[in-house]
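Have a look at this one.
Omission of a single protein chain aside, the complex is shown with its protein chains in their original locations.
Coming up: chain A.
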Amino acid sequence: MSVLSKLMRAGEGKILRKLHRIADQVNSIEEDFADLSDAELRALTDEYKQRYADGESLDDLLPEAFATVREAAKRVLGQRHYDVQIMGGAALHMGYVAEMKTGEGKTLVGTLPAYLNALSGEGVHIVTVNDYLAERDSELMGRVHKFLGLNVGCILANQTPAQRREMYACDITYGTNNEFGFDYLRDNMAWSKDELVQRGHNFAIVDEVDSILVDEARTPLIISGPADQATKWYGDFAKLVTRLKKGEAGNTLKGIEETGDYEVDEKKRTVAIHESGVAKVEDWLGIDNLYESVNTPLVGYLNNAIKAKELFKKDKDYVVLDGEVMIVDEHTGRILAGRRYNEGMHQAIEAKEGVDIKDENQTLATITLQNFFRLYKRHDHDGKEQPGLSGMTGTAMTEAAEFHQIYKLGVVPIPTNRPMVRKDQSDLIYRTEVAKFEAVVDDIEEKHRKGQPILVGTTSVEKSEYLSQQLSKRGVQHEVLNAKQHDREATIVAQAGRKGSVTVATNMAGRGTDIKLGGNPEDLAEAELRQRGLDPEEHIEEWAAALPAALERAEQAVKAEFEEVKELGGLYVLGTERHESRRIDNQLRGRSGRQGDPGESRFYLSLGDDLMRLFKAQMVERVMSMANVPDDVPIENKMVTRAIASAQSQVETQNFETRKNVLKYDEVLNRQREVIYGERRRVLEGEDLQEQIQHFTNDTIDAYVQAETAEGFPEDWDLDRLWGAFKQLYPVKVTVEELEEAAGDRAGLTADYIAESIKDDVREQYEAREKQLGSEIMRELERRVVLSVLDRKWREHLYEMDYLQEGIGLRAMAQKDPLVEYQREGFDMFQAMMDGIKEESVGYLFNLEVQVEQQVEEVPVEDAAPSLDKGAQDAVPAQAGARPEIRAKGLDAPQRRDLHFSAPTVDGEGGVVEGEFTDGEPAQAQSDGLTRAERRKQAKGGRRRKK
């Protein structure tokens, strides 16, 4: 790896020189733009667009476009891009990850390549970490683009599809990775072309790219819907496990007997029940053998119940609010409202907490962020594909190898505008956590007395509150920034750099929070303007006019304080624990020392920290026993320092491996997804299905005949069974006798002959049906049938693949590579799904007829969905809206009804119409007591189910 990173660094100098050249170019033409009037500046956009259309490449336009944006930003925001920012922008345009230190104005950098790439009209997505930033940036930075005549959109969690479509149609769209990803998945669940919101994936600038592509990439995006009612077992097992005792694992080799009823592995987050536990459970449930095949679900409930009891801690992993269990983000401590753990875990926790147990979910669609972002591709004039992904962050170099391996992204460290002068002090290590926090409080008190602003980073809500208590005891005035103070986040951050302020924060104060010494003049200025009743969106002109003055006043106000704080040594960042990766530590440190300001940082660690406890338990014990150091004296020991570094790197590599592994397996599913979504899009966009249905029918009949006639002579073939199968498929008219007669006798029959005759028969039936329904209806029916079968089959396939993956590791027992086995069996399952889609589509198409005659009008539409899925009900009105021309003829409703009712013949589930995310039905959305956003969030359920 080190060789690899060195190799990659070899090209760095060259790239930097190139970036410098670009910055010089932009500088040399800057003056030409300064003299232009606002209108002239705006007119340039159209000129560039024209030149692009005439065949100039974006690279050719780069210097002028950048100079234009620079001038616009100067006029609108009062901020002129520094040279290093120009370099960063150019790096982004070239598809690199630009590493820029905190406070270098990454957001401003993004405006440059965004503008340039928007010129092609294909859309630019700027991906932010959270909704707040998306909204803020789209508003603030959007002003520049709007000034230049581009339109800017922003995707937020609570928007309707119509709003989203509008936003995506903009030249530049801001939003979070989840929004973009989920919209993509939703588009691939859409029921008509009109429901699509996204318009391709051209160019994405990912802010905090390491967080999104590295930290969050581990867990896939999942859209799921309610599957089944939860059973009573959850409650039973929750009660049951309270009577079981936790114990230690045994080891037969060492002759250690297992103790207690079950064991817990915190590191791997697994639990395992012991023999005594099994015996007790069997006894209480009154069954002979828990592990009989029929009891399979019970084992799952039991495991989940134990996990809920031991591995999921209240107020750390989740909180209970208003009788609802809500997941807490492990990194930031934010509450993820509406998200649910998967696979019954959430229900188990609900049972443990004694709140209402909600329905179980099933996955409807899923993709990892890794694969989603690989979709971004730019096309140049020759139609050649270029990667369309770029990103910026303060900390990427440590992960350069990963970016390169997985995303083929190079990392370029952009120099800082002014040299960095932050002092990073060496770590202080204490024996116990209590002693550590004592020392932390002492240090805070001392620095606070001087008036130096302090930012304290903690790893969990719990710890931030503990520290806050300790500080209160000493009478230190402070602010706590954790998920519970969510709403005040901006205010707290804006004040954090002021003299004498102490801010205790969770990881929320890591990325993206810009703490300005002496306070944030922009915030102050903005607050002032808003007070005067101005809105930057509505009154662009006035805002631009008033801003400089207000800004100046605010700047005056903070300037004195800024100087004072600077004298005191700038912001002091105090870390109380090492994080999972060096990057997160560096992010915290990076809050201080922005743009050449002075600053200081120090980490306080203890042997009792989670990281040490989980990964270096033996070493900790050894040091503890050596222990002639009193608690309150920091340990000065090379071994300890090394152990901490190694624990951290162990976690880092472990996580990297997990991510790589997820990717390897996901690769298989990704190929399948590409095919399925591609086909689905074709159906959606009005591919002529008549011919395809012919193929389906022929393939299915061939397969049927083949299966029955593969062995033996014609006399041995069980033609009755074959005909039985045909009857399931379509109303077969030809009989065995007729065929025998035509062929002379039984022995004269051949497989080909049977197949051909049946195919002729089907064709006749098909034509009869088309005549009966009318060809337009027939086409629409075909489209609906294929889509619904496809969706259901794909959903089941997702499960099958998931289950396959679960057990594939066992193949290693026969010295087989599990991945290869997964690929092989995954392929077979995919083929089986394809055959299934063909067969069932044909079956539905023919058998719906019978239903039409039986089910007459009186069944209300809502009740017409006996499906497992509530989403289906939402879909119905939307359906009607989607194809008005059919409804006008009065044929739409029975047709839909058929889709639902025809099902029981197959498997009791029916052609479920998915449509949770259909368009323009706010009334419907209200009716089930949830807003769209809530339902959508629910659908995200459990994407953070495991570490």
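As a working rule, a residue touches a chain if its C-beta (ideal position, glycine included) is under 8 Å from a C-beta of that chain, and two chains touch if they have at least 3 such contacts; residues count from 1.
The criterion applied here is as follows: contacts and distances are computed from a predicted model.
Chemist: Name the chain not shown, per its UniProt record: "Thiazole synthase", "TRAP transporter small permease", "Protein translocase subunit SecY" or "Ring-1,2-phenylacetyl-CoA epoxidase subunit PaaA"?
Modeler: According to UniProt, the chain not displayed is called "Protein translocase subunit SecY".
Chemist: Spell out, residue by residue, where the missing chain touches chain A.
Modeler: Output for chain A: 227-229, 249, 252, 265, 268, 270-275, 278, 289-293, 296-297, 299-301, 303-304, 343, 360, 362, 650, 653-654, 657, 661, 667-668, 671-672, 674-676, 678-679, 682-683, 687, 691-692, 695-696, 796, 799-800, 802-804, 806-808, 810-811, 813-817, 820, 823-825, 827, 829-830, 834, 837-838, 868.
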